[in-house]
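Here's a structure for you.
Apart from one protein chain that is not included, each protein chain of the complex appears where it belongs.
Chains here go by letter, A, B and C, matching the order in which they are written, and residues are numbered from 1 within each.
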Amino acid sequence: MPDKTAFAVIGGDLRQAYLAGLLAKDGFDVRAAGFDRDAELPDTVTKVSSAREAVGGASCIVLPLPYTLDGATVNAPFSRAPVPLEDVWTNAGKNSLVTGGRLSQSVYDKADEYGFRAADYYKREELTVLNAIPTAEGAVQIAMEELPVTIHGSRMLEAGFGRIAKMHCRDLSALGADVICCARKYSDLAWIKAYGCRPAAFASLPGELPGCAAVFNTVPALVFDEKTLSRLDRGCLLIDLASKPGGVDLEAAGRLGVRAIWALSLPGKVAPMTSGAIIRDTILNMIDG
Amino acid sequence: MPDKTAFAVIGGDLRQAYLAGLLAKDGFDVRAAGFDRDAELPDTVTKVSSAREAVGGASCIVLPLPYTLDGATVNAPFSRAPVPLEDVWTNAGKNSLVTGGRLSQSVYDKADEYGFRAADYYKREELTVLNAIPTAEGAVQIAMEELPVTIHGSRMLEAGFGRIAKMHCRDLSALGADVICCARKYSDLAWIKAYGCRPAAFASLPGELPGCAAVFNTVPALVFDEKTLSRLDRGCLLIDLASKPGGVDLEAAGRLGVRAIWALSLPGKVAPMTSGAIIRDTILNMIDG
Amino acid sequence: MPDKTAFAVIGGDLRQAYLAGLLAKDGFDVRAAGFDRDAELPDTVTKVSSAREAVGGASCIVLPLPYTLDGATVNAPFSRAPVPLEDVWTNAGKNSLVTGGRLSQSVYDKADEYGFRAADYYKREELTVLNAIPTAEGAVQIAMEELPVTIHGSRMLEAGFGRIAKMHCRDLSALGADVICCARKYSDLAWIKAYGCRPAAFASLPGELPGCAAVFNTVPALVFDEKTLSRLDRGCLLIDLASKPGGVDLEAAGRLGVRAIWALSLPGKVAPMTSGAIIRDTILNMIDG
Partner (left out) sequence: MPDKTAFAVIGGDLRQAYLAGLLAKDGFDVRAAGFDRDAELPDTVTKVSSAREAVGGASCIVLPLPYTLDGATVNAPFSRAPVPLEDVWTNAGKNSLVTGGRLSQSVYDKADEYGFRAADYYKREELTVLNAIPTAEGAVQIAMEELPVTIHGSRMLEAGFGRIAKMHCRDLSALGADVICCARKYSDLAWIKAYGCRPAAFASLPGELPGCAAVFNTVPALVFDEKTLSRLDRGCLLIDLASKPGGVDLEAAGRLGVRAIWALSLPGKVAPMTSGAIIRDTILNMIDG
């Protein structure tokens, strides 16, 4: 990594504020713009008043996740004034790295036009893996808050065995739950067994629901339709961790009186400092190689 | 256990409501009094309008934890009308068992006077052990709610190694925290090591505080005085799980800007159904032998 | 699965003997050939004297792992007389399934010629995953046997993070070891951290070796060359779990006085009954879907 890397952190929520502080703690020169309100930026970060001022001379420009909500300005909830994306593009140095989350094609086009490099940290596999940690903890927290029983000693079912489910099954088991995990692939069922949970084929999911205190979905497809929902015990909590379109027919859940919670974007909500650290680590990996 | 055991559940909060339902589910005849509001008593429990009606003919009369707040009436937050303790004493059958939490000497005196047996389930070791499970989970929940970081990967310190600390250290470790536990006795330090946490002598506690994201006290004596509190990192969360008088100088904590939370009576708050099940199990043990 | 599935189990070691017994316990009709010596076949398995007799009428013919050592006869260490492969091919019924481990192309050719179906259970992902369980336990057993220290409290390093390493790191951590795992990919390093071990980049492996009581290699490439071997503490145990060509320069290890053990084919050696059950499960998956 170049010794002299200077970072510009532009906009974002608490995650980006923490990220700026962590980079400064690592010894980098960090300038931040778009943090007028609330956010606690430590004194080690140089707070500047415009994106232009922050970006100029920076080796790496860090945009938030997602980098924009409107296509024209940086997603900067802590900024009083809008921060135009154009101010970033036009001030980014030649060969500087502009990185953000969920970058659209237009950013790569701007990179070609202005001569900077663009990269999406949200596409990095290590970030997705590490984000499963706060997501899983967030789902545990919601279950603790909502259930009248402890996780310990309760039967819980997880639908799917992707990254989030892997971490979440681990957390639930570790806390003493009796965890059933449903997956389609034989190799996933083998892993579920290897990791000490009880595997069940997807076809047998409805039959496994009675007796469960909580059920967690991680599959972004309609797993919990009305018929399946009707198999849940009264009082069973259903938490959907799947990204859009989700896996629960929420309307049917309402009709049936099923307590269903669609928990999206947990990392930034339940652990903004950890989320900031994950983005920081990922960006340093990107710079490193 | 006598086949014909009939239970009277008199007063209490959600825990006792769940307890009544669980006993009914076990096949016992259960009558409940003191639940006019809120509480969800299942249909399998016979709801009666007075303690007298519930108590008459019952082999076992279950009072809440604590059984009274004023010395004259049953602790019955869900009851519109006060439930006089005297109604229980005078209607309890000869040799019936009256059990409750934190019974005072006067209850044993009444037992002698009226010919029933009195026993305090809160004095049973198995209840205290099992209550450590919801207490520990409650402490995890608070830490998850209050901290901007995940439990996973955070350094946490536990003061004391009694029942609650044993469970809580286990939960924190299981979730991936780096757990230091301070104890006085060499044998406790040996157990801490055996269970996979890092042991530290009490004398070295202040030196272990820097770097901790959260600190938990379980010792009911002033461990966290002003000098010790001043060693905590800014932003470190301090949760006191010790019963009165607690182990934290809360006034000094306020002065120093330390976020300190005194979390008492967690089982009934965070997991009333599990707490009811624990009381139920304990009472059945008492009857059994 | 067809109700009437009849199995023929031909040759193999203890694993196949257990497998035959497990299939019989599942209620299938099982005939076994090639088990004259040692092997304990339960009475529920019909022992026949020739492959021809076993194979005729069977829906599924199970060959060992590997199915042959010489290309002409079934790998049948418990059989006094050689069992010609040709006896299997010529007697296998039309559309019957012939399955074995490490089938060569010639088996598929025979399948086309004689009209049976051929499938290699050793190529199934779930078998490879499940085999990681006995392999990891076998590696723990060897470490326990060879080391003068407990796993608990010892520092151990794992090179690689494939299936075997995942299970083995889990076992070592669970027993209380301080586990460092070296991997190349950032996403693997993220998983190592998520699963509670300490990740280290491959480049820093040599520097992590001092202080380790045991080191385990799972990478089938020369990781432990003379220079790297020279970094091991005196008395450090090196166990190579990688398939050929292995990852340790054994000659250099000998010169340097490093205790190095190349532990191959552990499942059949340390847990033949579990290995038989894994093959059984895999074959039933193959028939099922």
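Rule of thumb we're sticking to: a contact is a pair of C-beta atoms (placed from the backbone, for glycine too) under 8 Å apart; a residue touches a chain by one contact, two chains touch by 3 or more.
The structure displayed is predicted, hence computed values, not measured ones.
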item	value
Residue among C:T44, C:Q141 or C:N285 touching the omitted chain	C:Q141
Contacts of subunit B with the absent chain, listed as residue ranges	124-130, 132-133, 167, 170, 185-187, 189-191, 193-195, 282, 285
On subunit A, residues whose C-beta touches the chain left out of the figure	152-153, 176, 193-194, 196
Positions on subunit C where the hidden chain makes contact	14, 18, 133-134, 137-138, 140-141, 144-145, 147-153, 171, 174-176, 270-274
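The definition used in the following text is that only the chains that are shown with their structure count from here on.
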item	value
Distance from the mean Cα position of subunit C to that of subunit A, given in whole angstrom	38
Whole-Å gap between the CA centroids of subunit B and subunit C	49
Numbers and ranges of subunit C residues touching at least 2 other chains	193-194
